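Below is a structure I'd like to ask you about.
One chain of protein is taken out of this complex; the other chains stay put.
Our next item is chain A:
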Amino acid sequence: MTGTTSVLGQRFVRRDGPEKVTGEARYTADLAFTGLLHAKFVYAGRAHARIVAIDTTEAARMPGVHAVLTQADAPLVRYGMFVKDRTLFAHEVVRFEAEIVAAVAADTPERAAAAAAAVRVEYEDLPAVLDVDAALSPAAPVLHPDWLDYRTQDGVLRAPNDCGHMTSVKGDVDAGFAEAELQLTETYCSDMAHAVPIEPHAVVAQWQGEKVTIWTTSQVPFPARAGVAETLQIPQSNVRIVVPHLGGGFGGKCDFHFEAHVALLARATRRPVRLVFSRREEFLATDKVRHAARIELTTGVKRDGTITARRARLLLDSGAYCGDALFATEIGLMMVAGPYRVPNLYAEVHTVYTNRTPAGSVRAPGGPQTCWAVEQHTDELARLVGLDPLEFRRRNLVRAGDTGQTGQRFVSSSAQRCLDRAAELAGWPGTDLAEGEALGVAVGWWFSLSVPSGAYLKLNPDGTGTIITGAQENGSGSVMGLALLAAEELGMRPEAFSILYQDTDAGPFDIGSAGSQTTFNNGRAVMEAAREVREKLLALAAERLEIHQRDLELVDGSVRVKGAPTRSIPLAEIAAGAQLIGSGSGTPPPLPEHDLTGCGGRLGYSAFAAPSFFCHIARVRVDRETGVVSVPEVVAVHEFGRVLNPLGAQGQVEGGVIQSVGMALLEGSQYDGGHQLNPGLLGYKLVTAPDAPTVTVDFLDDAVDQGGPHGAKAVGEPPVVGTPAAIGNAIAAATGTRVRALPMNAERVWTALHRPSAGAVTAGGEA
């Protein structure tokens, strides 16, 4: 800390707030362009088919139509983050209902839509594969017959209809089961869910000469730039991605999406072209859904509740393409032991192709589903041995010195502390519960993503500062919070900084708003840039004040002599006469030591850097007549290391909890054949203000600094991981029956209550 008072941990108003409350903030679809054309995609409308012929002649002749493009107009490049299995437009085959077959640009949205409807495509339907079990059966049609020819990232193990499988092994699982006195096998399934940012996708592309500028609703401008360059086969320096204000993402706007399609239309017409998705397209065509999952767990325990072994098998439905799905499978694999001591483990996970909307990294990919299944299973294990759910967890939670499923050694006992604090806040076991009410608990862990990042910082002649960063603001406030870190280094106010962000021609490379990584990585970069400026400032001031640098401090926008506050120079005075520029990249902290003996496949999250822990406790009320569940309160205790921006972190937890109440009770895509049945906000309901529970949030510190700026850890994703699990356990406690499918909607709760064996929760038994 530089000044007399730290700005960290204080309330501050985000810089982009005022323009957002007045309506001045411009989002992608708000931008105006001279000569703008409107894009519309032609979708397959079927799950799996061979394209026999595409006829665009009639569409191209319609009034106001400037271009109709298909894969024949694009370079034949297969792309994909992990497996290069996909082309911009369908090439010979369509593999899900909203696969893009053609794209139209016309002078009005109505004319673009009419022309899109006039594109004639002849198909020969192929058998569709619609669930993970069917896809893995040896008799299943292979959705990517050329899969062996696809290029992949290093280490990706594949099979027909499986675009990435991995195993995680610890100890000797057979010996562990031999040691067990009881064992329990269960299967849990979750439906496909969606990110549902309130802003739908939008892209505008405009060429000038060889260079295209693309304004887009991306969470990941640099990967989007790489995708455009790769698929159009042009240099990255000819692609500039700008993200105006972004109206939320939650992972649904990660990866490279539709930027290249719009750029192609703009190149063909030499006019700016805009694409804006409808809400229906947002559900069907945004190939970035939360994986439907099937999770099989078998665990051995001793009668005193000690876990001795676990076998786990996860099948994640990747839909038609791999996309960035391996994030979800790799993370899901790392969640199967939970934050528990599981000395002997064998776990495998498969990323399965089906003819459904492709899945990807929705907020905490692989997390909520796996945590939900593992934590339902944990409560059932507690029941099996006759222990209170809290007591069972206390006996098995990892503490400082224990090792995780890949041998990572934990340095704190935060899981335990979160559990104790949440129990206290929630009044466990629930003394004032009404009829039909119960509490449910869930514990979990998450990682901080340690990756390179970069930023510049300059001081302006009036003593204010500007941060130029590659980081992307998705709404969470993490980029806005960078001003806190710069201010702390330079003894300035956070409000004194403007921020230039999400423009690939301005800031250094950053992976984007993904993996909750902005503060953790870009924060370090900004601090390093600020330190460079600080050194320059101090050197100049030392000269002017004729004193040694070490006797100076930066306080309240000035450099002053320690102990002699009247001897000072305002920063503006120094900045007016000098170039005060800094740059930083920060060194990503290494992963904790771990051991992958016996593991297989690409393990991108083989250990969790700066792991954080949480405990959520939900109070639910179940209406036994209707199966409707309401949630009056959720307690969410998180250990995030040091919380730099408490207001922002609380907002992340509250928002994450409410989002995942939706996942728990309401949100899931229903399918009929290859078609989503509820691609709209009437059929796919989100939690609204009247239904939103009260969220009680508390933060615990970590005694050990694990490499983030000032000891901070990732905040954005963990809040969505635990709530569905806590709600599920509360439903089981309230009803005496367990719902084994997510969302646990009224129909499923009612069915569980009325099945003949209701009350007999578990089929567990002697090992």
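To be clear about the criterion, contacts are C-beta pairs under 8 Å (C-beta built on N, C-alpha and C of every residue); 3 or more make two chains touch, one makes a residue touch a chain; residues count from 1.
One rule holds in what follows: contacts and distances are computed from a predicted model.
For the chain of the complex excluded from view, the name given in UniProt is "(2Fe-2S)-binding protein" [choices: "Xylose transport system permease protein XylH", "DNA/RNA helicase", "(2Fe-2S)-binding protein" or "Fe-S cluster assembly protein SufB"]. In the complete complex, the hidden chain is touched by one of A:G80, A:G557, A:G648 or A:G728, namely A:G648. Only one of A:R78, A:H91 or A:R279 touches the absent chain when the whole complex is considered: A:R279. Of the listed positions A:A268, A:V411, A:I547 or A:A692, the one in contact with the omitted chain in the full complex is A:A692. Residues 13-14, 16-18, 20-27, 29-30, 196-200, 245-248, 250, 276, 278-279, 474-477, 647-648, 650-651, 654-659, 680-682, 686, 688-690, 692, 694-695 are the ones on chain A that touch the missing chain.
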